[in-house]
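Here it is, the structure, as structure tokens.
The complex is shown incomplete by one protein chain, all other protein chains being positioned as in the whole.
And now, chain A:
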Amino acid sequence: MQSDAQTLINIDNVSYAYDDRPVLEDITLDIQRGEFLGLIGPNAGGKSTLLKLILGLLQPDRGTIRVFGDSPASARGRLGYVPQHAAFGRDFPISVEETVMLGRLGLSGSYGRFSRDDHERARAALATVEIEDLRRRGLQELSGGQLQRVLIARALVCEPEVLLLDEPTANIDMRAEEDIFALLKEYNAHMTIVVVSHDIAFISTYVSRVACLNRQLVCHQTAQLDGKLIEQLYGAPMHLINHNHHHD
């Protein structure tokens, strides 16, 4: 099944519909090791659905998805996932550190409480997203940007080979958004990253390739993105705005 050792995720003629409403039609896309792929497109264009198909949370109506040459459900332990909306209540009685440790499930022992090793790895993941000092806090005490970092740490703590992020910066300010993408750029050195966004202008400075989804894969830009290409896509030169980098 695995034609190319470098193809980590192979999406072949996949269609998906919620009841009668088709959201994805005949999507074919290969994701290579080491990529930083931006999945862009309008709202309801099927971006989040595609991520959920890759994770095996949804089953395609037609077509096949292979992840590391295997079915999504059996390969998803090697994927890290940062959902768009926190699926949990912010008032849930859980600390930042415990939240991140839940990313160790399936890797640490099956029974009992979390091990010392889980605690250490959670702290290390929090350190890489630069919020180690918040580890004892409850979730409702965090700002939007801090919560986003917690979700990224939770995805990183399982040491994924591919990191899938769904609008990781949708609810946070511009400065925090730049910080998070700078962070992702660093991880890209040893990790394949797929990020969903509706904001091509912003992500194009970070990603190595974009795929535009609007029910179908309308554009699939394999070439390296540079200023000229963005001009082509947008019809106007891009303004690169430099903000000071502060952490919230």
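Here is the rule we go by: a contact is a pair of C-beta atoms (placed from the backbone, for glycine too) under 8 Å apart; a residue touches a chain by one contact, two chains touch by 3 or more; residues count from 1.
Keep in mind that, in the parts below, contacts and distances are computed from a predicted model.
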Chain left out of the displayed complex - its UniProt protein name, from "Transcriptional regulator", "YciI family protein", "Zinc transport system permease protein" or "Acyl-CoA dehydrogenase family protein": "Zinc transport system permease protein"
Full-complex contact with the absent chain, from A:Leu55, A:Val129, A:Val162 or A:Leu184: A:Leu55
Options A:Gly103, A:Gly145 or A:Pro168, residue touching the unrepresented chain: A:Gly103
Residue among A:Val14, A:Val67 or A:Cys158 that touches the chain left out of view: A:Cys158
On chain A, residues whose C-beta touches the chain left out of the figure: 55, 57, 76-77, 79, 81, 83, 86-88, 92-95, 98-99, 101-103, 105-106, 108, 111-114, 138, 154, 158
